[in-house]
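First comes the structure, then the notes that go with it.
Note that one protein chain of the assembly has been removed; the remaining protein chains are unaltered in position.
Letters are used for the chains, namely A and B, taken in the order the chains are written, and counting of residues starts over at 1 for each.
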Amino acid sequence: MTGIAGHGPVGGHGFTVPVLQLGDVLLVTLQGELHDGMAEQLQQDITARISHSRVTGVVIDISGVEIVDSFLGRVLAEIAAGAKLLAARTVLAGMRPAVAITLVELGLTLPGLWTALDVERAMELLGVTTRRGEGSP
Amino acid sequence: MSVSEENAEREPVAYQVSAFLERRREQIAQRWADAALFRTVFTVSRDEAVEAGRAVAAALAAVAASGRLDDIRASGFEAVRDQLGRMAASRARTGTDPDGVANEVAALREPATELLRAEFAEPDAPEAHEAVLALTVLMGTLRLVVMETTVSAGEELIARQREQLHEVATPVIKLWESTVAVPLIGTLDSARSQVVMESLLDAIVAERARYAILDITGVPTVDSLVAQHLMKTVAAARLMGAECIVSGIRPAIAQTIVHLGIDLGTVLTRSSLADALAYALSQQGVEIAPLRAVGAAADAGTR
């Protein structure tokens, strides 16, 4: 076989990743099976959204994700790194216990990412940071 | 087809024993039902004991018919392995050790041999001796089968109890709003560390915890493997958005950790559970003060 398969059109099932903007926070909800191509597409989309709109925070909700392997782990880390360059903080929210245990065993601890128990806590985390930044005497 | 002389001589005896077991199955079962093994297991009804006796006798007949008197893998035994296992396990629960169970099985030999002897007009004839010997071998094999079944049933029991012990030995306690703790007591091996990690992470979700305290005051030694497990737990908790604090590192253990060259640098530590809780509370803006100072604290709070 020549070349690498899998870079053709993806998401053939009409599957898209919902990306919502709430104020200056981008909420990305990942759910179920995410093909490699879709994950890479998502990475580009998010970076584009951050640079177009004045987003200061990105929350990636992965509570609906059953596995995170090193590929998706890399994509998540890169989204965070890209966002940081554009002055936005990324919070990974809602990781399931089984996924967390597996990632640690895999050797992937995602040190550059902020984490939160769920979306609400993630918003709080971003909100607190903003207030601290603005409101400290 | 050439059959060796020995086999040619032996097989008829095995068949004889098989035929005897079939023919006298009812009597054997009735006698066995009164033997200690059956009587103490089937305490509710004698019919059950007789039924079990019939099954064992039928299995022995099948084994004898196959000529494999001394083979514990003979397929005939499969039919009763489960039942024997259950009987042996039930005896083990009432405190009888494997030796005791084996002796009870051995006691089944006598009633059966008596019946077999009675089959012969001349109990001292060589044929009679040969048949009794064959039955003795068969009963000896049964004893081995029971022993083996008992041991594996015991192993399963031990494995299950170990799991249960792990669960019981690692309760996750909610100390405060958003703060959970696991007081670890005893040796931490891989299996237990896994249980600790899973229960702690589940508790983080259930209690929506921001802080999780792993207290190792009751852990006798910390080697590099244990340290690694602790660090994994801390890392997994962090991925879920909770901060993990390891407390109760006794001076001797602190020394060991330093000697082993283990870097716990990324792990937040406190010397006692109380200190860890105080840290978690202060991070959440909760202050603990003596009652008399409450007025002052309230004043301070208005700022």
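The rule we apply is simple: contacts are C-beta pairs under 8 Å (C-beta built on N, C-alpha and C of every residue); 3 or more make two chains touch, one makes a residue touch a chain.
Note that contacts and distances are computed from a predicted model.
A.B. asks: When you check the chain that is not on display against UniProt, which of "Electron transfer flavoprotein subunit beta", "3-hydroxyacyl-CoA dehydrogenase NAD-binding domain-containing protein", "Anti-sigma regulatory factor" or "Phenylacetate-CoA oxygenase subunit PaaI" does it turn out to be?
C.D. replies: When "Electron transfer flavoprotein subunit beta", "3-hydroxyacyl-CoA dehydrogenase NAD-binding domain-containing protein", "Anti-sigma regulatory factor" or "Phenylacetate-CoA oxygenase subunit PaaI" are compared with UniProt, the left-out chain turns out to be "Anti-sigma regulatory factor".
A.B. asks: Tell me, which residues in chain A touch the chain that this view leaves out?
C.D. replies: Interface residues of chain A facing the absent chain: 1-2, 4-6, 10, 12, 33, 35-38, 66-71, 73-74, 96-99, 101-102, 105-108.
Following the convention adopted for this analysis, only the chains that are shown with their structure count from here on.
A.B. asks: Could you give the separation in Å between the centres of chain A and chain B, each centre being the mean of its C-alpha atoms?
C.D. replies: 44
A.B. asks: Tell me, which parts of chain A touch chain B in their complex?
C.D. replies: Residues 92-93, 95, 97, 99-101, 103-105, 109-110, 115-118, 121-122.
A.B. asks: Tell me, which parts of chain B touch chain A in their complex?
C.D. replies: 197-198, 201-202, 204-205, 208-210, 232, 235-242
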